[in-house]
Structure formats: structure tokens, C-alpha cells
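One protein chain is absent from this view; the other protein chains keep their places.
As written, the chains take the letters A, B and C, and residue 1 is the first residue of each chain.
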Amino acid sequence: MSEHIVPRTTYFAVFGALLVGTAITVAAANFDFGRMNDIVAMTIAVTKMLLVLLFFMHVRYSSRLIWVIVASMFFWLLILLLLTLTDYSSRDWFGSNVGGIMSR
Amino acid sequence: MQSIPIPNISLPVPFSPEQASTFAPHVDALYVYLVTLTAFFTLLISAAIIFFAVKYRRRQAAELPRPIAGSMVLELTWTIIPLMIAMTIFVWGASIFFKAYRAPQQAMEVYVVGKQWMWKFQHQTGQREINELHVPVGARVKLTMTTEDVIHSFYVPAFRIKQDVVPGRYLQTWFEATKTGKFYLFCAEYCGTNHSGMGGYIYVMDQAAYQQWLAGGTGTESAASQGQKLFQQRGCASCHQVEAGGQQGLGPTLYGIFGKQQQIEGDGAVTVDEGYIRESILNPQAKIAAGFQNIMPTFQGQVSEEQVLQLVAYIRSLAPAGQQQGGAAAGAQTTSGPTTGGVPPQQQRSNPLHPSDVRQGNPAPQAPPAGGGNTGNANRQQ
Amino acid sequence: MSTHAEAIEHGHGPEAAHEALAHHFDNLEQQREAGALGMWVFIAQEVMFFGGLFLAYLIYRMKYPTAFMAASNHLNWKIGTFNTAVLITSSLTMALAVWATQTGRSRKTQVGLMAATLLLGFIFLGVKAYEYNEKYVDGLIPIAGWFDPVGHNVHIPAGVTTGQYQMFFWLYFAMTGLHALHMIIGAGILLPIMWMAWRGRFSPEYHSPVENFGLYWHFVDIIWIFLFPLLYLLGAHFGKGH
Partner (left out) sequence: MSTNTTAAAATGTREWRSRFPTVNYLNADYGIWSWLLTKDHKRIGLLYLISVSFFFAIGGAYAGAIRLELLTPMGDLMQSSTYNKVFTHHGIMMVFFFLIPAIPGVLGNFLIPLMIGAKDMAFPKINLLSWYIFMAGGLITFCALLFGGVDTGWTFYVPYSSNFSNTYVTLAGLGIFINGFSSILTGLNFIVTTHTMRAPGMTWFRLPLFVWSHYATALIMILGTPVIAITILLLALERLSHVGIFDPALGGDPVLFQHMFWFYSHPAVYIMILPSMAVISEVVATHTRKPIFGYSFVAFSSLAIAVFGFLVWGHHLFVSSQSVYAGMIFSMISFVVAIPSAVKVFNWTATMYKGSISYDTPMLYAFAFIGLFLIGGMTGLFLAALGFDIHVHDTYFVVAHFHYVMVGGTVMGYLGGLHNWWPKITGRMYPEGWARFAALVVFVGFNLTFFPQFLLGYMGMPRRYHAYPVGEPMWQVLHVMSTGGATVLGIGLLIPAVYFIWSMRYGRFAPANPWPGTGLEWRTPSPPPTENFLVTPVVTWEAYEYRPIEELQTIGPGEPDQPIDGQHPANRGTETEER
């Protein structure tokens, strides 16, 4: 497997897209979309991250093994976040008090 | 879940603590099931290994057995059957868990505060105890618990109940004792130096003895009336109305507020429960009732966890008769009167674990002589 | 993915004698691949390391949304935006540095691009230090005894406790501090790589250190891409409503 050389123009294009993404996320933050605020911000951040991963970090041109590693690190991060959230988001479901009230 | 009948076993199981609550037979039945399964599989595999080891022992140094690659049928068999057995355990275990965590609506309530290294109890009727809890047999007892310092765990082996208490939160557990007697209470979550000394007894008494015990206290006040005093002392009344129909003060009127939905500043509403009241006393800025100013000072550090619980009891009592939440089923009436003998709990040492290790300490400051409670000799090391 | 088998097919050839080839590898291709794989595995580890902080952020953010928005308002989003642009630019120069070694550009180009990366990294850290100082002036350092926003005339809105405020700043300092630490470590690694580049060690055949360092630097950039909206932009609209 010989390595792929990404043309310079791609790098500049990605750089431009990242700057635009930053501008959009800053602009969007000044509007209140209610519950969508976080979704908008995170969508932009994930897009920017994918650009960096795929082009700057050459994942787009890498072996399947690298894809598997990238996928698994997000998978494990999601395990950590989501399974912990199952606890915090459902603490109040079971009766009003049992299982815990947060206070202070 | 409740529709599934949970098996129980009332025969004594060897090497198990007494069965003294309604949960105990259920837990023991599951235990017997699990031990049977384990014994079966251990014997099965051990027998197979011993049989193979003898039958197929190496007889000649150079022998070369025929290789066997594997068998899909066998693999699937010993994947699926254990999985199904495991799921039966899961369902059984979960059904007991649900039962243990679904607190009954009508129950006698006791407030519990864990503290390095003692358990403090407060009855709705005012009795306070340290490292001892007197309860009537056959009554449902709901414990509302918190801790003043680190995490502790309320554990009564004979009742098969355990619940960690976490600082900053109220947690609940409940039991219904089925047997009179004296049962160990332990702290099961490691909590520091004298962790193994943080224990005592649960006294389960028949109704008559329990009423006698209740009457045995001198000058006991109900938790609510203690809370009422605090309410006055701390000047809460200058802002909060406590009577029906009175004029709204600077803070919300507290009459009848318990259990209601309260609109708060910003969005949303909260149910006024123990946790919300506690939060509002200690961290008043956190959730401000809609339409009020953020002017209430915090009482953090000025009232103890026990006193907060008394205030909670008082605010709960501010409702038309009959609508009070929960309700102390057994002995809700405030009792006070001369000591009539009965059970002399003062004789009981609170620390069952190591009598040699009991240190004489100062009386717990927040535990005035209360009915039947061990007061002075709590195993305090600060 | 090449194993020895392929390696043998490729033949040991003249490149087997390359000075950078370690004794236990068959050829540079295998060595390069092992290096890149190792770096990716290391990055996976880093993701989980920051993951713990993101988890804490997520939990408390859910519990105290208002407090986090209000506290976030004390961060200067303009400075944050500037720093984001700086870091993205440094990622670009690093990507170009990798490109320069891959295509065998002059060592001046290689070193120049790396120096630009380093410089941008220091600008980022300098701005960060300025921001930290600002927080110090406002009494927002979340250490017990130091945290005193009220005493520094910082307005804390209703419905928010100072404890929750402090929680936000604790997480802010932990997350940005750890990120900054990664940048400082990165700068420390980049220096010897620049030295190697100056000595003309890198060529289209051998440039693993630059490539792997690039992966690390981009990863640090990605962390910031998330920290920026989560910490700085959270409360941007909140201030307007009040």
C-alpha cells in the first residue's frame, strides 16, 4: 500500500471550509433556536471534525483498519456517554423520590 | 412487573440470616435457585473434566489423538441454553428489585441521617434515636435517608435491604418487618476510620410494645412541631405564610404546597417534594418560585440535615387534615407523657460490634434525650 | 495492511538498508504502517481520556443548563473565535508540512511550515494565558477560597447558584487546561522533528515522524473544535435576552 498524496488545493479548500464553519457556528450561536441550539452547534462541530479527520488526517485515503479504529473510538465514546446518561435521564422516572432526588 | 408472582421460600436456608421482612423469602428463594444452578453446572463440568482426565489420560508418551475441530450444533447449544437460563435469573432478580424500590403510598415514615459513624433516626412522632430504630411488626416503614458527610449504606441483613445514602440527596427505601426481634443494622459502604463500628439494631416490636415504647419518651415532640419551632426561630415566617387564605408574603405561601406543582422562574415546574424543599432551604437561588424575587438567603451551614428534615415535616403538615402526604400509619399522633416503663431501650448498647471498643463521648448535640433512643454513648470519634 | 509475506514479495531491495529502518522491521513500508497504526491507537486512547471530561460536562450541563449558559457568557467568544481560527490555520500549516515531506520539498519549506505551526500554537497559548488572567481578575478561578465572582462585581443571574457557576469554571479550566497541556507537549515534540527536518532526514521514502506528529496535532485541533462551541458559544444568545 503506497501512501496517497493529497493535493495542496484540497488542503486549502478544507481550510476554507473550516473557517466558514467557524463563522457559521459563531453566527448561529447568536440566535436562540431553543432546544435546537446544541444540535446546530454540534452538527457544525461534527462536520468540521469530519473534514479534519478525512482530509488533514488522511483517513479518506487510509486502510480499512484505520477506519475501524476511528469508528471504534467514537463507538466507545458513545458507550461512555449514553450508558451514563441512561442513569441520569431516568432517575426521576420511578416514583417521585425513590432512586434519588437531586438537590442543592 | 407486579403481575408476575415472585416466588418465595419460607423455609430456613442454611447459612443465611433470619427472614424478618417481606423481601427476605423472595431473596432466599432466588438464592436457592442460583445455588442449585451453580451446583449443577459445577458438578457437570467437574464430572466431565474428571471423567475425561481419567479416561483419556496419556497412556503412551507418543500417542496422538485424532483432532476434533468443533461442532456448530454444540456451540449453539451451549450458547443459547445458558443465555436462556441467565435471562430467567435476570427477570426474577429484576422483579424483586422493583418490589424493593417501589415504595408504598401508605407507610410509616422515618427520617434517617447517616454521619461518620452513626445512624440518626427521627420518627414523625418526634422520637429520635441513634444507632437504634424501633419499629412495629407488620407495618410498612419508609425511610427517607441522607448523609451529612460521606456515602454510607443502610443495610439490614435480616430484611435483605440495602441502600446507599449519598450526600446532597434524599434516597428512600422501605421494609415491612414480619418478625419481632432485634436485628443487625450495618453500614455497608466504606466510610472511613470507624466504618465497622457504624451499626446498631433494628428493634421490631409488636403493636402493644411499640405503643408502650412510643409513650416511653419524655417530652417528645413530633418532627413537624419541632420543625414549626425552627420555622419561627429562623424567621421563616416573616416571609412565608403558613395559613390558608392568608396574604402572600415575600415568599410563597407554604400552606398546602407540598406535593403540588410549582411554577418556577424561567421555564417549567417542579413538584414540591422533600428534595425541592431541601434545595430551597439550602440553595434558594436554584429554583425560584415564579413571581418571587431572588431574595431568600441560604441556610447552608446554619441548619443540620436533621433540622432540614424537621422543616420538611412541618411544611408537609401544612395542609388540610386528611390531605397530608404519606401519613404516618402507625402512631401518627403526637405522644407525650410520663414514662410508663415498657421497653427499656437505654439498656441496649447501640454498638453490637465490639463492646470493648466503645468510647465514651459527648452526647450528640442534635440528639436530646428522646424516647428510647440511645443518646449519649454514640460511638463518636471526630 | 501488509504482513511479512507481502514484505518479502516487495523484496528487501536497497531500501532495506535505509538508515531509519529499525532492526526488527523488514522494510520501511512495514515500519511506516506500524507507526501510523500506533499513532491512531494512541489517538483512540486520547479520545477516551478527554471523553471522561466531556461526560462530566454533559451531565452537569444537563442538570444546570441555565447556570452553564450564564457562566459561559463570561467567556469572550470573540477571543475564542480568534483562537479557533489560529488553531485551524496551524492545522493547515501542519498538513502542508506533511505534504512537503511527502513530496520531497526543500528542507527550508519543511522547516518553515513547521515553524509556522509552532508559532501559531504559541499564539494560541498566549491568548489562552491572557484569558486565564482575565478570569483571575474576575475572581473566576474555581479553587476553594479564590472563587469569588460576587466580590468582583460579576453578576450572577437568578436561578443560578455560585456553586453551579464554579462547576462550569472548574470544567472550563480542566478541559482547556488539558487541551493546552496537549499543545505544550505537542510543541515539545515538534522541536526535535524540526531539527530532524533541518538535517534533511525526511524524504518521500521516510517521513513517519512528521506524518504521525501531524495526526496528533490535528487531533488536538479536533478537541478544540468541540470545546469552542461547548464552552464559549453556549451563552452567546443568553446575554441578549437579559
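As a convention for this text, a contact is a pair of C-beta atoms (placed from the backbone, for glycine too) under 8 Å apart; a residue touches a chain by one contact, two chains touch by 3 or more.
Since the model is a prediction, treat every value here as computed from it, not as a measurement.
*Asks:* So which shown chains sit in contact with the chain we cannot see?
*Replies:* When the entire complex is considered, the left-out chain reaches A, B, C.
*Asks:* So which of C:Gly51, C:Pro157 or C:Pro229 would be touching the chain we can't see?
*Replies:* C:Gly51
*Asks:* Out of C:Ile59, C:Ile123 or C:Ala187, which is the one that touches the chain we can't see?
*Replies:* Of the listed residues, the one touching the omitted chain is C:Ile59.
*Asks:* For the chain not shown, which residue from B:Gly93, B:Gly235, B:Gly268 or B:Gly291 touches it across the whole complex?
*Replies:* B:Gly93
*Asks:* Specify the residue from the set B:Glu109, B:Glu132, B:Glu189 or B:Glu274 that touches the hidden chain.
*Replies:* Considering all chains, including the one not shown, the answer is B:Glu189.
*Asks:* If you put the missing chain back, which residues of chain B would it touch?
*Replies:* So the residues of chain B touching the missing chain come out as 15-17, 23, 26-27, 30-31, 34, 37-38, 41-42, 45-46, 48-49, 52-53, 56-71, 74-75, 78-79, 82-83, 86-87, 89-90, 92-101, 116, 149-151, 153, 155, 157-158, 160-164, 166-169, 171, 184, 186-197, 283, 352-357.
*Asks:* For chain A, which residues touch the unseen chain?
*Replies:* Residues of chain A in contact with the hidden chain: 65, 72-73, 76, 79-80, 83-84, 86-91, 93-94, 98-100, 102, 104.
*Asks:* Of the residues in chain C, which ones touch the absent chain?
*Replies:* On the chain C side, contact with the omitted chain comes from 1-5, 8, 22-24, 30, 33-34, 37-38, 41-42, 44-46, 48-53, 55-56, 59-60, 63-64, 142-145, 147, 161, 163-164, 166-167, 170-171, 174.
The rule is simple: only the chains that are shown with their structure count from here on.
*Asks:* How far is the middle of chain A from the middle of chain B, if each middle is the mean of its Cα atoms, in Å?
*Replies:* Centre separation, chain A to chain B: 41 Å.
*Asks:* Of all the residues in chain A, which ones touch at least 2 other chains?
*Replies:* In chain A, residues 102, 104 touch at least two other chains, as defined above.
*Asks:* Quick one: which residues in chain B touch 2 or more of the other chains?
*Replies:* In chain B, 283, 286 touch at least two other chains.
*Asks:* Tell me, which parts of chain B touch chain C in their complex?
*Replies:* Residue positions touching the partner: 264-266, 283, 285-288, 294.
*Asks:* Give every residue of chain A touching chain C within the complex, in rising order.
*Replies:* Per the touch definition, chain A meets chain C at residues 1, 3, 5-6, 8, 11-12, 14-15, 18-19, 22, 25-26, 29-32, 37, 41-42, 44-45, 48-49, 52-53, 55-57, 62-63, 65-66, 69-70, 72-74, 76-77, 80-81, 84-85, 88-89, 102, 104.
*Asks:* Please name which positions on chain C make contact with chain B in the complex.
*Replies:* 66, 156, 158-161, 163-164
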